[in-house]
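Missing here: one protein chain of the complex. Every other protein chain is in place.
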Amino acid sequence: MDIHYSADDLAFQAEVKAFLRDNLDAALAARVAAGAELTRAEMEGWHATLNARGWVAGHWPREAGGQGWGAVQRHIFDEECALANAPRIVPFGVNMLGPVLLAFGTPGQQAHYLPRILDDTDWWCQGYSEPGAGSDLASLRTRAVREGDDYVINGQKTWTTLGQHANRIFCLVRTATEGKPQEGISFILVDLDTPGIEMRPIRLIEGGYEVNEVFFTDVRVPVTNLVGKENQGWTIAKYLLGHERTSIVGVGFNLEAFERVRTMARNIRRGGRRLIEDPLFAARLAQIEIDLEALKLTNLRMLAAAEGKGQLGDAPSMLKIKGTVIRQALNDLARRALGPAAAPFPSEALEGNLALAAPEHAAAAADYFNNRKLSIFGGSNEIQRNIVAKGLLGA
Amino acid sequence: MDIHYSADDLAFQAEVKAFLRDNLDAALAARVAAGAELTRAEMEGWHATLNARGWVAGHWPREAGGQGWGAVQRHIFDEECALANAPRIVPFGVNMLGPVLLAFGTPGQQAHYLPRILDDTDWWCQGYSEPGAGSDLASLRTRAVREGDDYVINGQKTWTTLGQHANRIFCLVRTATEGKPQEGISFILVDLDTPGIEMRPIRLIEGGYEVNEVFFTDVRVPVTNLVGKENQGWTIAKYLLGHERTSIVGVGFNLEAFERVRTMARNIRRGGRRLIEDPLFAARLAQIEIDLEALKLTNLRMLAAAEGKGQLGDAPSMLKIKGTVIRQALNDLARRALGPAAAPFPSEALEGNLALAAPEHAAAAADYFNNRKLSIFGGSNEIQRNIVAKGLLGA
Amino acid sequence: MDFTPTDDRRMLTETLDRFLAAEYPVEHRMKIAYDLPCHDAGLWAQLAELGALGALLPEEAGGFGGAGFDVTTVFEALGRTLCPEPVLGALMALRLLQAAGQDATDVLEGTRRMALAVGEADGSPELDDIACTARDEGDGWRLSGRKSVVYGGPAAHAFLVAARNGDALGLWEVDAGAAEVAGYAMIDGGGAAELLLSDTRGRLVMADARAALEDALDWGRLALCAEAVGAMDRAHALTIDYLRTRKQFGRPIGAFQALQHRAVDMGIEIEQARSITIHAAGSMGTPGQSRAVSMAKSLIGRVGRQISEEAVQMHGGIAMTWEAAISHYAKRLVMIDHQLGDTDTHLARVMAAYAA
Partner (left out) sequence: MDFTPTDDRRMLTETLDRFLAAEYPVEHRMKIAYDLPCHDAGLWAQLAELGALGALLPEEAGGFGGAGFDVTTVFEALGRTLCPEPVLGALMALRLLQAAGQDATDVLEGTRRMALAVGEADGSPELDDIACTARDEGDGWRLSGRKSVVYGGPAAHAFLVAARNGDALGLWEVDAGAAEVAGYAMIDGGGAAELLLSDTRGRLVMADARAALEDALDWGRLALCAEAVGAMDRAHALTIDYLRTRKQFGRPIGAFQALQHRAVDMGIEIEQARSITIHAAGSMGTPGQSRAVSMAKSLIGRVGRQISEEAVQMHGGIAMTWEAAISHYAKRLVMIDHQLGDTDTHLARVMAAYAA
């Protein structure tokens, strides 16, 4: 038993820290910390910075342009980036499509698409969810009908994050209607320039814009854009969701959120004392800190298990549930900490002398509402419980 | 809108208070407060005291020997008794069988049994639950087979509270096996002296003895002991459970439990201060006090609704759930308040100078464990949620 | 003991519900709620005409209600439709004008809108922490300081400002035109403002206003509790409706027992919220007022968040969108806890009695 990183891991951690110190612009980090909507240029700039170092997709194999990082190294990298308030890598190409192509793509697809992900030629978005089929992917209705060398796609996707910046989309489509619902699904790549595609923004609860609806009307896509075999999409989808679930946990983001709330509570004065001296507030914070310390260790146990150094059953689902609950509890505390000052909409409504909170805290309420999504997307926490229950009870 | 008792109600409340002051022995009240197992003589004595005043079954109609109390008066009486730590009236005759006979019994059954309940000639116990059929009454298996003018009963009942003191038992038995399971059930009265009945004690989690198993082997009971019609037992059972559910709430017991915890926390010193000055403990207590204040009002709304002065849907189930949760939270706090001193088993293990807690608090841990039953019996809180959900969702 | 509303209040409920449903549908609400001054003057006049303001004061002060249950009647209706109009500020101002014995006819008639400026930039709910000052200059009073998150501020013609004059805590009236008013919409809709006073002229309303301020804040808290109950009822109804109609895995999601039980728990907590609000309303004007109000505001803050989060979670992704009504109920239910003292602040007030 050893709960500490190995010497190699520690050296790698130091390397990441140094890289972030030298390459991450402080003003950009401050905007990330404040929960600002980043510009396309900011996201692309950080992508390029990482790619120059070979770290944009460090968990890919070396021959594909990655570093072949194991689970622990990848975790160290993600955690340091989160703690430093680096922009989050846009995950759809790097963390979703990339692994899918590596596992299911043809050599030609890999050769064509992977480098374009690394150098940001392609900005991918995802076409998974549909209206009326949130966590129940098997019921999806977007049809792809084979006509000669094309599929003709009709239907609608939703919750397409950052689709406004993307030039390509990977989709789950229905290619057969017989048999079990999940047996007739395929995974296909679509160029967003193809005629018949319309993207419409969805305004979110807190007023922001990060997701879209995508409408497909007689969209023709060459059959060579299929990934894997026709009707193999369900297998690919599960593979991808497993990856997504693990990354939603984001222990590093939780640690960063904890530090932020602690700092707020130290700086905010209320009723003649610092908020951190309010025993009720401090008790809430301490309870979350303890849960988070445990989650950190649970996460390390999962990583070690992935490298054969421990065991943990149903880890991704459990971590997804607990990780999102903790993150939401931290968002809740940050919002509370502001008291009446959490009110202004949008958070930039009052600036300069008039501002009610430090810029990095002003969006606390908006973040709280926006992050209610964490327990809903990537397979809602209820779906995760169903998955674990099946294992426990054979139910 | 008026949240206060009427002048008549206030006068009645004063009358009950005066009666309790004059008639309830302080030593007996102290034993009740301490959660002691009362002797049979103590229970009978209090029953006789109440009966002499005509208050043992005040909610029965006057012609049956009661006072015809409405829901509000009954509540006032119960609450004052609880706050004064009067022994709890043994409910099986007074609150369960009595109302059933009044609603479903023949004039002859009423004339015979009701006076015997009032004067304590009969001590009833209940034969409802069976091993393997806790909240699922429809699955009960104790059979009553008609043979001439008798039923012959075979089977087993359990959770028969205070059966060790009883001379009679009312039972749900299966009289038909066709049709829906709940359609073949009957409600029958059995003399415990009848040959073939054996009662065995069940030791409870905290070590106490208040419930029993009852075994029936070829027990012959005259058909005249049937209450209502054959196979009408399901209707009677639901009627009775409705009564029981309401009485489990016991807002008065919750109020008494709250006062007790507050007193403990004022008297116990820990780490150089009174426990009540510990903000974490005080916050837990205050939160429960608020919930209890709301429950008190919810209960009054239910009582008023019963008298046509308000509305509250699904009230008994909701009150049962919330009332038991609050009571258990209070038991939890009382146990915590003792710290290490909660340990001795039984609570009388250390007496006099050696005692670790005041006598009225010594059983705090035992009470906590024993009262886990509150959310299980009388239809578990899960069953109550199913009932309410059916109303809400038609589920 | 009687929990049936009087005929007058039942009529007021029906009138307001009908009016708000017809004249303040969700599309209109969204337009008003986020655009300064977050107020529709025409509808305000109608609200006043229908009695939404008159119900807030007793007859002797020019109204026709003024009891706790009158206030909860109005605010439950406002809560059910998420009406963002500045009635909260009007209520607290009216109570203070009544306490000062001043005529409030124009406020009651809806021709003049007033807001209460009490809290300051540190967000403290304690009157002791007020730092704004008032100075008698001979030719009148001058006020200096900053008042923060003044509810209804963008639409106010005048402010009642709590300020310090030496040891005394007094109340002054300041015209909106005389001060610097920085208005903004709130994240859950409705307007608030920063009020910047710099030797700003004010008219003395009460020299010692501490007790009257605490009382007015209690009325404001009661109103927020009732508004929350109205909003919870709607949020629960929307959720139940969603559970009955939305299908997943081939059946309505309301057929799943885990969601059923959580929907039931929501209902139980809403009844508790209603009960504690009734308790507070019935305690107004009694010695138990302040404690009853703190109990209510603490429970409402806790339960409001639970109802909001559960309603969102059971709706799933759709609740994350601006388009879905539930998202706005969810925001209001959470943000009510940021107004006039949150759940912990009021819990601490309840606890304070234990140490005595």
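In this document, chain identifiers A, B and C correspond to the written order of the chains, with residue numbering beginning at 1 in each.
Following the convention adopted for this analysis, contacts are C-beta pairs under 8 Å (C-beta built on N, C-alpha and C of every residue); 3 or more make two chains touch, one makes a residue touch a chain.
Just so it is clear, the structure is predicted and the values come from calculations on it, not from any experiment.
Peer 1: Would you mind listing the shown chains in contact with the chain that isn't displayed?
Peer 2: A, B, C
Peer 1: Identify the residue among A:Asp120, A:Glu289 or A:Glu348 that touches the chain left out of the display.
Peer 2: Here the residue in touch with the unshown chain is A:Glu289.
Peer 1: Write down which of C:Trp44, C:Tyr242 or C:Phe256 is the residue touching the left-out chain.
Peer 2: Here the residue in touch with the unshown chain is C:Phe256.
Peer 1: For a quick check of understanding: of A:Gly45, A:Pro279, A:Pro346 or A:Pro359, which residue touches the chain that isn't displayed?
Peer 2: The single option touching the absent chain is A:Pro279.
Peer 1: Of the residues listed, A:Leu300, A:Leu333 or A:Leu374, which one is in contact with the missing chain?
Peer 2: A:Leu300
Peer 1: Against the chain that's been left off, what residues of subunit B make contact? List them.
Peer 2: 129, 132-136, 138-139, 158-159, 202-207, 268-272, 278, 280-281, 328, 332, 335-336, 338-346, 349-350, 354, 356, 365-366, 368-370, 372-373, 375-377, 380-382, 385
Peer 1: Pick out the residues on subunit A that sit against the missing chain.
Peer 2: That gives, for subunit A, the contact residues 1-6, 9, 72, 262, 265-266, 276-277, 279, 282-283, 285-287, 289-291, 293-298, 300-301, 303-305, 309-312, 314, 318, 321-322, 382, 385-386, 388-389, 392-395.
Peer 1: Provide the residue numbers of subunit C that touch the chain removed from this figure.
Peer 2: Against the left-out chain, subunit C lists 256-258, 260-261.
We adopt the following convention: only the chains that are shown with their structure count from here on.
Peer 1: Taking each chain's centre as the mean of its CA atoms, which one is most distant from subunit B?
Peer 2: A
Peer 1: Cα centroid separation between subunit A and subunit B, in whole Å?
Peer 2: Chain centroid spacing, subunit A to subunit B, equals 53 Å.
Peer 1: Centroid from C-alpha atoms only, then distance subunit A to subunit C, rounded to Å. What do you get?
Peer 2: 37
Peer 1: Could you tell me which residues belong to subunit B and also touch two or more other chains?
Peer 2: Each of 279, 283 in subunit B touches at least two other chains.
Peer 1: For subunit C, write out the residues touching at least two other chains, lowest number first.
Peer 2: 347-348
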